[in-house]
Structure formats: C-alpha cells, structure tokens
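A short worksheet on the structure shown next.
As you look at this complex, bear in mind that one protein chain is not there, while each of the others sits in place.
The first chain written gets the first letter, and so on, giving A, B and C; residue counts start at 1 in each chain.
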Amino acid sequence: MANTTGVAPTMELVRQSATKGGISGPLPPSANDVAKLIDVSKCIGCKACQSACLEWNDLVEPVGFNTGVYDNPHDLTENTLTLMRFTEWDNPATGDLEWLIRKDGCMHCADPGCLKACPAPGAIVQYQNGIVDFVHEKCIGCGYCIKGCPFNIPRISKADSTAYKCTLCSDRVSVGQGPACAKACPTKAISFGTKADMKTLAESRIKDLKSRGFAEAGLYDPPGVGGTHVMYVLHHNDQPQLYAGLPNNPKISAIVEAWKGVTKYAGLGVLGLAALAGFVHHTVMGADRVTRTDEENGKRVKDGVA
Amino acid sequence: MSGTTPTVRRYTPAARANHWLTAISLVLLALSGLSLFHPSLFFLTGLFGGGAWTRAIHPWIGVVLVFSFAGLFVRFFRLNLPANEDAAWIKGLPEVLKGHEENLPEQGKYNAGQKGVFWGMTILILVLVSSGLVIWDQYFSQYTSIGQKRVAMLTHSIAAICAMLIWIVHVYAAIWVRGTFSGMTRGSVTAGWAWRHHRKWLREEVQKEQGGATPGE
Amino acid sequence: MTNSWTDIKNTDLVVIMGGNAAEAHPCGFKWVIEAKANRGAKLIVVDPRFTRSASVADLYAPIRQGTDIAFLMGVINYLIKNDKIQWEYTKAYTNASYIVQEGYGYSDGLFTGYDESKRDYDRSTWEHEFDDKGFVKSDPTLQHPRCVWNLLKQHVAIYTPELVERICGTPKVKFLKVAEMIGETSRPDKVMTSMYALGWTQHSKGTQNIRAMAMIQLLLGNIGLRGGGMNALRGHSNIQGLTDLGLMSNLLPGYLTLPVDTDRDLATYMSKRAFKPLQPGQMSYWQNYKKFFVSFQKSMWGAAASKDNDFAYDWLPKLDVPGYDILRAFDLMYQGKMTGYFCQGFNPLQSAPNREKCRQALAKLKFLVVMDPLETETSRFWENHGELNLSKPADIQTEVFSLPSTCFAEDEGSLTNSSRLLQWHWPAGDAPGEAKSDVWIMAQLQLRLKALYAKEGGALPEPIVNLAWSYKDPNEPAPAEIAKEINGSAVETLYDPADATKVLLEQGKQLPGFAALRDDGTTACGNWIYSGCFTEAGNMMARRDNSDPDDWGNHPKWAFSWPANRRILYNRASANLSGKAWDPKRKLIEWDGTKWAGYDVPDIVPTAKPDVVMPFIMNQEGVSRLWVRGLLKDGPFPVHYEPFESPRPNLLNPKLKGNPAARVFAGDMAQFGTSEKFPYAATTYRLTEHFHFWTKHNRVNAMLQPELFVEISEELAKEKQIAKGDWVKVTSNRGFIKAKAVVTKRIKPLICDGKPVHVVGIPLHYGFLGAARPGFGTNTLTPFVGDANIETPEFKAFLVDVERIDTGPVMA
Partner (left out) sequence: MQLELSRRGFLGTAAAGTAIGAFGFGGAEAALAASIRPYKLTGTTETRSTCPYCSVACGVIMYSKGADAAKGKRGEIVHIEGDPDHPTNRGTLCPKGAALLDFVKAPTRTTKPMVRKPGSDKFEPISWDAALDRIARLMKDDRDKNFVARNRDGATVNRWITTGFLAASATTNETAFLTYKVVRSTGMLVFDNQARV
C-alpha cells in the first residue's frame, strides 16, 4: 500500500472523554502525528474548503442573507464545520491594505479542552495521530465542549442536539486520504501530512514570506494547548488576533480547569465528608429522641395547663 | 403512646405537597446534575433515559424547582426572619449537636439552623437558576459569551455542591431528630416533639388555638 | 492563452490586470501561487478594487476602470525611456523597423482618416511602405523617422507617470514600481506573464487594451517563452471551443471568415484571403486558407460540395454588415425586426447589457426557444416578478419553448479550455426526466426541417436537404462520429504530390493533421485547427498520460492541444536568430543545425532556418506587429479613450466621447448617462463563489454568497450615510437595482486629476430564479455599446448613482 499522504494510519484511540485510562495532559508528540497546515499567505478566500466540506460530509447549510461582509454563513454552525473569516487591515507599517483571510475550524489540540470538559464517556475521542473526533451516538448535547474549547469551535445542532465540529475527515484519513478541504484547496493553502512534514513545509513558507518583507511571519502551533494538529502559517505571527480574533496564546481556560479539576474532586469529597460526618455523629450521639418527659410537658402545654 | 399522644399541626397538606415537590425536584436535580458532573456517576443518567435525556430534562426540573421553591418561600419566609433567640441558638450549636437543646432558649417554629437551611437554599437556588439559564444552551446560548458561560458553569457546580451539602444537613437533621418526619408526612408532630425542639412555637400554637385563631403555618 | 495554465509556474513575474484570476479561475491561479512559492516569482495586480488576486499579490496598484491603455502606454514610455527593451527580440521579431507610409498622422486622440458621421476611419493611411516586389520597406537601424519604432516612441511620449496618475488615479510611486518590475523582465533570462480576462475585453476599446499589453510583452521579449505570453483567461468551459468552431456571426470554423456581399464568388472570396508574404522567405501560413475552406465545405455538404459548384460556396450566407452579434440581434429584436430566437445554454436576459431593452426586445418575438439544463430567466422573461422583472404576461405574444437538455455529467464529448486543450469527458448519470442532449435536439431540428423542405420546397432548400448527415443514428449522432468529422478524413485516397503512385492516406481514413488538407475537395475537415484530435491512432482528446518531461508543466501526452498538439504558441520565438534559447535555463525548442526540436511541437516548419524564417508564421510579415496597419478599426496603436460613460473628460481631447470608432445604435447614445447625474464609476464582475447565473441554482453556492450586493468604499459610505448591510439603490440612466451594501476598505476613492472618483463594484449572478435570494439583474444598469472591433459590451465601466433605501426589492 503506497500511502501517499505520508501519514501512518494510526487511528488508534488514545483518549476518550469521561473515561478512566488513556493519557492525560497534552498528547505527547509522535511520528504518527498528522497535521493540516493552513498557509494564510497562499489563501485567496475562495471558500472551496467550505464547499468541499459540505459536500463530503453531506451537510446542508441554509441560504442566509448578505449582511455587508463576505463571510457566509456568518459563523460556524453544526453544518458549517469550517468557515472563511475575512479581515481588512490597513497595515500601519506599510500603509498598505491587507486582506487577511483565515479558514476557521477545529484546531485538533493535543490537549483538547472539549474532551476535558465532556461529561459523556467516549463522546469525544482522540486518536493516536492527534485527530480529535466527536462520536455523535454518545454525545448528549450538553455543550460542555463549547465551554472547554479555547477556540470557540463546537456547535450544537438544532436538529439532533449533538455537538458538531471538523473531524479532520477521519473517515478519509482512515483510508489514507487527506481531508476534503485540503484536497479541494485550489492554491494548496491547505496541506495535510505528518506533523513533522507540515512543519518543514511551514519553514520553507516562512522563509519565503520573510524574503517578501514579512519579518514576523511564523507558524501558529500554540504550546498552550500542547500544540495543534491544525496549524497556520501567518504573515504576522506576532499578532494572531488580527486574523479574525485568532487567540494570541490559547489554553484551556483556568475556569474550565478548575471546574473539571479541583471542583470535580473536591465537590464529591465534600459531599462524601458531610455524609460521613452525619454518620459519625449519629453513631456517637445516637438519635435525638423525644422523651416521655417531653411528651408529658408537651401534653400539658397542649392542654393549656402550663 | 398512639392514640393518647397529643399532636400539633405543623404543615398543611398544601405545604407538605409543596415541600415534597421541591424535595423530589432537588433530588432529581442532584442525581442528574451529579451524573454530568463526574464521569464515575455518569451511570446515573440511566435513571433519566440516558445522557441526552438527562441533559434535556435537568433544566426543566430546575424550572419545576424554581416555582415549587418559590411557593415554599412565600409560605415560610416570614417565619424564617431572624428572631432574638437565633443568636443564642447559634452560640449553643455544640449543645444542640449533643442533643441538649434544653440548655438553649425556647425556639419558635424554626430555629436558626433551619433558617440557615432556608436562606441558604434560597440564595443557592437563585444562583443555580441564574447560572443555569446561562448554560441552558438550547434556548439561551446566544445571550452570553463563552467566558460568561464558563464562569456560570463553575458557579453552577459549586452552588450545586453547596446546595447538596445543605440538603445533607437538612435530611440528616430530620433523621437524627426523631419525630420530625411526621410533620412532613402526616402534617403533625407530637406535642412532646414540639416541646423538645420548638417550645415557643408550641406555646404560640396553643395560644392561637385557644384564641380560636386558625393555626399558623 | 498563448501558453498554458501549468506553464504559468515557470514565470518570474505575473501581471494580473484586466482580470481577477484568483476570483474567477482559482484552480488556474494555483500556478501563480506555485511560481511564487517555488521560483520566488512576484505578482502584480492592477485593478480598481483590491481583489482576491490582490490579497496574495506582492504589489497592488489601483486604477480607474477604463483607463488601462493610458497605464500601459505609460509603461511602454517608461520602458523606452529607461532602455528596458529586449533589443534583439524587438529588432528581429517585431515590425519595429518597418516603415509606415507618408500621410499617416495622429493628433488629439484621433488618427488620420476619421469620419465622425460614420464613427469610422478610412484606414488607408495606416499602411507600410512597400518596395516594388511588394515587400515592406524597413530600416533595421531604427533611424527612419517613419519607422514603427520612432512612431511608437512619439506616440507614447505623452503618457508620462504624471499623466498616468491624472488619468488612471494610480499614485505615481505605485505606477513607477509596477513599471520598474515589468522592466526587469526585459532581460532575456527574466519572463513575465500577462493574465487577463473580461476586465480588458469588456470595454469599448477592449481589443486595444489587450494589444497594449501584447506590445509590452513583445518589447520585453516575453512571447513564445515558457512562463511568458499573453494569457487570456476564457470565461466558460468551452467558450474557446465555440469560438474555435466559429459559432459567431462572421466566422467559419478555425477563424476562417464568412463571405461578405462583395465576395460574389469563390475566386473573389479567395483573392481577398491570399495572404501573400510581406517579407521574403516567410511562411505566412494563411496561404493555406483555401485548403481549410474547401475541406470545411466538404464536411458541411459532402459530395454536394464539388468543384462544379465552387464547393457550395453560394450556400454560405453573405454578410451585409460586419456581424450580427448579440447586441445587433437584440437591437433588431427591439425594433421588431426579428421573428424567432434560439438560446442554447445561454441566458441573455441576464447576460446582455441594458436588461430592460433586452426584455422588451424578447417580448417582440414571435417565438423563442430555450434549450438549457436549468430554468433560466430568459425562458421566463414573460413572467411578472415585480421590480425584478416587469413583464405583464397577458401583453406578451411570444410563444416560448423550454427544452430540457443534459448537463456535463450526462453527456460525452470534448471541451476546449483556455490552454487550447481539448479534453474528452464521459457521462456518469442519466438525464433527468425527459431531458435530451443538445446533439439530439439539433439533429431533430435538422431532420424535421429537411423533411419539411423535401416535402414542401421553399426558400433555397439545397443547403438544408444536402447537409452531410451520414451518421449511424441520424436521430442522435454519436459524439465520436462528430469528433472524427471535425478532425477530418480523406474523401478520396490521397497520393503524394511528388510521387503519384505513393498513397499517403486511403479513402475514408482519418487525417493525421491539417498539414494533410487539400484544396481540391479530396479532404473534408470540420475545423482545420482541430485536425489531429481524432486520428487513425484514436481519440487524442481522451489521452490521459500526465507525464511531464523535466517537470516543465508541458504534459504533451495529456489530451490534445490545438494546433497540432502545440502547448506554447509562437514557441519558435523562445530561441534567438541562431536558434538557441534566449534563456538556456528555460529551453523550449532549439535549432539543432538541421531542424527544430525540443519539448514542444515547434510552431514553425521543423526545417525552417532560424535566421531566415521568422517566428510569427500566421502573420504575412513573419514578425509580430507593434504596428497593426489597418487590421483594427480603431487605430494602428492603442490610444487612451474614456469609457462611453466616464466620470472624467478625456484629458487628451475633451471632445471625444468613448471610443470614436465604436458602433453605437440609434437611441443608445441618448441612453448614456452623464457624470453630473450619475457621479460614480461602476463596474461589474464575477464572484468566486458563483458561476454566472448557474450556481445560484445550487444551494451550496447560493449559501456561500446568498444575495446581490454592491461594494463601496468607506468614504462613499460615509458621504451617503450607508452602513454595512444596508439596502441601497443603484441607478444608471437605464434603470436601477436594489442590493445590500458591502462597505469595504478594498475600494478606495481614486484621485484623478485632483478630484476623487468613487468606484462602485457590482457582482453579477443573481436573478429571480434559483436557490439564492431573488435579486435584480445587474445588467439592468449596463450600457448597450461594444468594443469597436469585436462588439463585446462595455460592462466594466459605466456611471451610476447610489442612495440608501429602507427596504429591498418589491416582488410580485
């Protein structure tokens, strides 16, 4: 089997949501890691990725309205798993306009916040190659993944009340193909392969961009989430927020960490302790019973004697 | 003592129904909430028809709780206003825990501990409702930011833990203090129970009875 | 395209002007990105809007629409002034040294010979000086005051960077930067490619826009080389093929021309198409015209076209006007002079200018036949859709037929792309419902007409009843049969002219290529330039060997490229006068001492000596034309003319309105608006999410751009109090549309001669049918005037006013 993606088909599950075992923290880097590299400097914003995604995944996004921008639909939805976001930016350094167009979608974090937040066992899974996937049969539609995600990606479907996001076309990758968006991309702004290869490709692109005057060109592979399996080449890697609010240093929110970490254990602990305290108290003190005297006194009052 | 033991009316049937509705809601909320709170309790979703049903039902039970608890609140909030003897009760809590209430001043219908439960639950339910609405994505997701939702999520969890703690206290107190249950089951307690735990209330009830007044709630 | 999509990867500089390749041809634009990423190539975009192409450009320069010639003449002026000329190429391969006859003159925007009443020139003074052998006189030293070089130098001298800025609104520094980058490619080892499309053609001087850049490419020595060329990015999948096959009023297949009234017989017709070489030793390939013509007549009428009847010459209709193009057709219709009209996969109600005129014109027809795989606005022009379509059905007496046809997925055959590549495709699905292929429909019409004429007689039945129709199934000829017919075959056994006993090709066999064509009726060929596409070796268009020797993007065994499977036109010009590549690192074909050989099929007779036979074999001169003699209607050199509707007067001659040689129909002149009433410069264009009026029927594309919008600058929005997403009404002197406002930094006011010009951008794509939001036809606004030479409508530059409104279209 000539596997032309150069990607070892290691779709072994290494982590499942709300399940014991598996790894904890960021997925350690491995030779099996796959990655999608989105070279923003090659992107012409044609939306072929959006189109290919809808067609491959048999999704239907309703026809909306024009609201004065090119972004359509206006946000990610349960059907639009990837979305071109357009930003017009006057570069103060050069005085020239730059049209920054970023393909938004799941970043497939090595340390996925969605998976951390998910309460449904096995509803969110991570494969050894780094792909983070939602399993709809197990999803309960609670939306915790939305709160866990540092990139605001998952969306709950109104139709089936489960969460949706880019699967990195796990069905295609599992048979040795790249994602539908990467295949379609006319300018090869989207590439897919091993993460190592994608980093090498990114390096050559960054060198080219630097030679064209983009001194801050760089690779967006944020360490705060353990790196991602969707990476960007940005001309202005020092200012990722220029690209329709790409987070500067994303990590799983401390609040989510607290909620899914200390609170989860401390909460149950406190409840257990309270119940134990009651048990101990009862054992030590015995029941607080109404005595015969109490009844008599009560009767007296009741009878109007006292 | 049956037959001969005099009783005092403590709760009307409506009040009892209201209480039990609240209680059931709370228990269901706790079970469903816990099932989504910690993976080891996810099996509890089985009680509700699975995870998706649990997720869908939980907020609706919350709605029931809100209305039910509002009823309780209207019924009882006056009786839970602070009273002179509350300070002494709090001070004498160790005595209470030892079962020596006789060393404390006479208590009205509710002692400071019960008032604590009442006001504690009132506040926590308010917190749970407001944070719950923020994270009820099905209807309200568009009104808040994800940052706000995260805070609400954490708040909701902590408040729920606190509410469950109060619930444990409440239930344990009802178990430990024998004779309490009949107030919520049959609506009346023995005069002896009233003498022992809520003597001031007992006297007020008797006075009212003699004055021909209808018993207060 | 002179070159191919894949060849763009070999360039050093891409200039996208008069087009927006990233938007309209994303997968072809890939090769620009490849050139950038792998060769360090640079991309320049010159456009009124900061387009999707501009978003990945190294340099973007704004320009006011309709002023490209001023810009390009400015570039030529810069190249001459700064000696950025590929001298060897210019001297040897262009007519720079040719002498123009006395009497030629140019002043104030007009050449000698202009007749204002006719809006036309007497072009006789635009000719070269000839010697007594009939060859053009030249001065290789370029000293002669009337040599083309000196006339050109003089002609472009006024287009200084300052004038360019005043006319085009392009800041001088940006213009100079563009000119400097272009000038760099005058080095023999640097090549630039020009990628253009309708941004240049859709002007009243479209032909001259393109000529202007072609002249630059010749001066830089960039024609014929890998990574160079003039690359027209055709719009539709087979617009190249339909043009190649001559489906135009004045054409026969293969760019042969239809006779005119004065071509009384074949001999007269041929005498005007003799194409005698204008320099000694030159090929002037059109000398073979008669072979192509007679072979075509044989493919039309078979045995009925014989020597005795001048190969059925009389059966061809003769033109009394230059052409019955779509504008003239709708004008005649509007005047009530037409009875019937057929639209085969064409939606003119949305595509033609001045939609309201077209709508009223259609209502005057007796019958209209629409063949289309999709419902079209044209087929439903009689419906009332409120403001979107004002028709009142009861008042319209047109009988309309809607005939369902198959689409690409259900039919078989070849399409010719922009790279002149004929590619075969196969059907995968069944036609929906009762839909039929266009071939079937056309065959049915022919068979029925033939039967009617055979039975009833009538006006000249012969060409109809004798039409060659020897298909296996006359009701539905097989695509392969027709393809073979286009390629051509031997009507009789062909013998070697040098040796009458030697059989070259047996009767009935497929021709190997157009070199085998004869003018005596012994060969038949539907389209000479396609000959070689379906030979005895099989269907060359179905070839799928994608191998690419040395990775040059040539793919010589993939499908079939016309002519003769040549991938780069004028490839002989990639080598110098001694036959060696200008750039040894970019070798294409070279002279090995006895013949031409290399990566591509040589665009010259393989044995033609490099220092004798010049590369531009289709020209009588053998060289390319900086000076175009009288071949174009509007001048031997390009001149800046304002659009017919312009926000600024013509700085060269304020009295001139539009292109003085462009045809304007009676009544249409009055329909042009003025800048007092319509102050903003509008332009129309395509969006990458849509394809014309087709994809609005697709839910995915409809979703990606759901609704008609107009793009305006933040400055104009502020002036007119328009916010993002507001409804606006855009009005021209021909009507109005209502659309959503996209307020953008990508359009900025252009300062032309000290005053701001606001640009209003209006996409096409919407109508009252389909999955997208119902919208106005953008062509409600556009003017009914075309290019002086080829009548392509001036969609790209006209005047409008814009105002904010509260609600959208009122629909029925």
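One rule holds in what follows: a residue touches a chain if its C-beta (ideal position, glycine included) is under 8 Å from a C-beta of that chain, and two chains touch if they have at least 3 such contacts.
The structure presented is a predicted model; accordingly, all values stated were derived computationally and were not measured.
S.K.: Identify the visible chains that the left-out chain touches across the whole complex.
M.R.: In the entire complex, chains touched by the missing one are A, C.
S.K.: Of C:40, C:145, C:393 or C:667, which sits in contact with the chain we cannot see?
M.R.: Checking the options C:40, C:145, C:393 or C:667, the one contacting the hidden chain is C:393.
S.K.: Of C:270, C:319 or C:613, which sits in contact with the chain we cannot see?
M.R.: C:319
S.K.: With respect to the chain omitted from the figure, which of A:83, A:140, A:185 or A:234 is a touching residue?
M.R.: The single option touching the absent chain is A:185.
S.K.: Return the single residue from C:90, C:417 or C:619 that touches the missing chain.
M.R.: Residue touching the absent chain, from the options given: C:417.
S.K.: State which residues belonging to chain A touch the missing partner chain.
M.R.: Residues of chain A in touch with the missing chain: 1-5, 9-13, 46-48, 50-52, 54-56, 58, 122, 125, 127, 133, 135, 167, 170-172, 174-180, 182-186, 188, 192.
The rule is simple: only the chains that are shown with their structure count from here on.
S.K.: Viewed as a graph of touching chains, is the assembly arranged as a line, ring, star, complete set, or other?
M.R.: Topology of touching chains reads as a line.
S.K.: For this structure, which two chains have more C-beta pairs in contact than any other pair?
M.R.: So the pair of chains linked by the most contacts is A-B.
S.K.: With chain centres taken as the means of their Cα atoms, state the distance from chain B to chain C in Å.
M.R.: 83
S.K.: Just the number, please: Cα centre separation of chain A and chain B in whole Å.
M.R.: 39
S.K.: Take the average of all CA coordinates in chain A, do the same for chain C, and state the distance between these two points in whole angstrom.
M.R.: Chain A and chain C have C-alpha centres separated by 49 Å.
S.K.: Give the residues of chain A touching no fewer than two other chains, as numbers and ranges.
M.R.: Residues: none.
S.K.: Under the definition above, what is the set of chain A residues touching chain B in their complex?
M.R.: It is residues 18-20, 119-121, 123, 138-144, 146-147, 149, 152, 156, 161-162, 253, 255-256, 258-259, 263-264, 267-268, 270-271, 274-275, 278, 281-282, 285-292, 294-299, 301-304, 306 of chain A that touch chain B.
S.K.: Which residues of chain C touch chain A in the complex?
M.R.: 22-23, 26-27, 29-30, 33-34, 36-37, 40, 50, 52-56, 58, 60, 688-689, 699-709, 723-726, 740-746, 748, 771-773
S.K.: If we count contacts the way the header does, which residues on chain A are in touch with chain C in the complex?
M.R.: Within the complex, chain A touches chain C at residues 41-48, 50-51, 54-55, 60-70, 72-73, 88, 90, 96-99, 101, 186-189, 205, 208, 211-212.
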